[in-house]
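All protein chains but one are shown in place.
Coming up: chain A.
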């Protein structure tokens, strides 16, 4: 089985979000970048398929040279090879189209992406790759088993979960649950050394065009001060929630 894990290079979850250039660009100053958490759960599941079922695992990212440390980290975790599509990621459609091209070129049977990135939160790349490559698709995926060309997955639905049967070629939108938090791997020294020797190929884009365009960013309006209620006066809390906030 040939697995492609899509890796989004995103600001660490603790990052302060600021903008520059008249609020048109994300301010990367002092920001640490990580593998998108939803993608990391998928990568870790891919490692399981590699170790238990002999799968080959390639990671891919669409972006400039600055995203290579994130791909190297994925190699240090255990992926066999990395691909960087050498173009700026503009929107979900453009990224999906570039990735679909990589999928078709490489003949991948299973594509694992995160259900969404934690920066753009578009939640559209995996579904678009599936539609563009005529693959089956399961998103919000919290469990995946593959047996030959048959696959069983569990997806989270609003208020529960659903078990589905499908087959390869398959695209997954993964999230926590695909593996547990405690299964995530921190690269060790041997992994980091080996990652330096693993192939990271830079491929030129097919120059897909974006369908949407980010014009400007805004930060939420700062919140007013909290109204504190004494722990001995909970009637007041109920009164405020009922009459002022109209929430109960």
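Following the convention adopted for this analysis, a residue touches a chain if its C-beta (ideal position, glycine included) is under 8 Å from a C-beta of that chain, and two chains touch if they have at least 3 such contacts; residues count from 1.
Here is the rule we use: contacts and distances are computed from a predicted model.
S.K.: Which choice in "Electron transfer flavoprotein subunit alpha/FixB family protein", "Dehydrogenase", "Transcobalamin-like C-terminal domain-containing protein" or "Urea ABC transporter permease subunit UrtC" gives the name that UniProt lists for the one chain left out?
M.R.: Answer from the record: the omitted chain is "Electron transfer flavoprotein subunit alpha/FixB family protein".
S.K.: If I consider the whole complex, including the chain that's not displayed, which of A:122, A:187 or A:205 touches that chain?
M.R.: Checking each option in A:122, A:187 or A:205, the one touching the absent chain turns out to be A:122.
S.K.: Which is it among A:53, A:149, A:188 or A:227 that touches the chain not included here?
M.R.: A:227
S.K.: Quickly run down the residues of chain A that touch the omitted chain.
M.R.: Chain A touches the chain not shown through residues 11, 13-14, 17, 19, 37-38, 91-93, 96, 118-128, 130-132, 136-140, 142, 152, 155-167, 175-177, 181-182, 210-220, 223-224, 226-231, 234-235, 237-238, 240-242, 245, 247-248.
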